[in-house]
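Only a single protein chain was left out; the remaining protein chains are all shown in position.
This part shows chain A:
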Amino acid sequence: MKLSIERGALLKAVAQAQSVVERRNTIPILANVLIEAEGDTVQFRATDLDIEVVDRAPAHVDRAGATTVAATTLHEIVRKLPDGALVTLTADSAAGRLAVDAGRSSFSLATLPKEDFPVMASSEYESNFTAPAPVLRRLFDKSKFAISTEETRYYLNGVYMHVAEGEDGRVLRCVATDGHRLARIDAPLPEGAETMPGVIVPRKTVGELRKLLDDDEAKIAVSVSETKVRFATPAITLTSKVIDGTFPDYTRVIPQGNTRRLEVDASEFAKAVDRVATVSSERSRAVKLQLDEDRLILSVNAPDSGAAEEELAVAYGDDRLEIGFNAKYLLEIASQVDRENAVFMFNSAGDPTLMREGDDQSAVYVVMPMRV
């Protein structure tokens, strides 16, 4: 195998591949990236056995072929090469080396046979559809903060992507929860997605997927089966196993009968929460919300370190209410709001509280209160 490629294109392709590779590997081949050159493209493939990413880049191929080298080493080399350099990759299968040459730099990397590289078995997808990148970006960006890291409830370690019945018909919905807060984000159902089985997309996949979604114009081809999910652009294909578990029935978690309505400027609110929380150093910092006629008092009382209080002008017209929340959860939820005011719907100090952006039902958050 021998090929030449521009440094920028190579860096982009290798960067995406190496980020899938786990830093600590017990199986040496999993630390490697599989490089395959044919026609006028070079393809980089990396996997951790749960996720596989394939990156394609145009290249001048002198001699078709394939080999594998350490992904992080190759990435580091390419990253340090000067911008605009032309990089030549030459595999010497007899010596088991890959030569990387650019200008006056030359590197020789150990390779492992391409036959040893595990390629994820292809499978039948029950549903194939296309979605604009910004739509998927919103679905995952607004839900991923609520993904759980708890090992015991592994089925919460991802975003549950499924078809659901929304306010105005069927929607493509992403839900994530860790038991303390929940995010439910809806998007119009893309054509062809109706038959999609609900899948739990693992946390790491959500992170990798994000890199495909930066381009506002991009259309993402999505394929879903019971066990796998695939996201593809012309240059990158990301295939991932989904979490083998049942996502809990979240619908009964979302409060329906909360009537006390608070409307507040989300960024003012977030800043105030952040300020008062400063006095407490505990891991689970509790912020108390005291609600009265068009007035909100946020306060933190940490017996060991101090106390803080801040008053905000808000829209609130119901009975007096005192309720406490984990400051971090409040901040994370408030920071999801970007267009309108945050609307909180409370019931009592012991019941889950609902938050949404204005009256937009397509993004709904639930947070559990704390005793304060």
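Just so we're on the same page, a contact is a pair of C-beta atoms (placed from the backbone, for glycine too) under 8 Å apart; a residue touches a chain by one contact, two chains touch by 3 or more; residues count from 1.
The working rule: contacts and distances are computed from a predicted model.
Missing chain, UniProt name from the options "Trigger factor", "biotin--[biotin carboxyl-carrier protein] ligase", "DNA polymerase IV" or "NADH-quinone oxidoreductase subunit L": "DNA polymerase IV".
Summary of contacts with the chain left out: across A:L89, A:A286 or A:V337, the touching residue is A:A286.
Here one chain is not drawn; of A:L3, A:I35, A:L182 or A:L209, the residue touching it is A:L182. Taking the complete complex into account, A:V253 is the one of A:L112, A:V253, A:V279 or A:I297 that touches the chain left out. Contact between chain A and the unshown chain involves residues 148-153, 156, 177-182, 248, 253, 282-284, 286, 324-326, 329, 350, 352, 366, 368-372.
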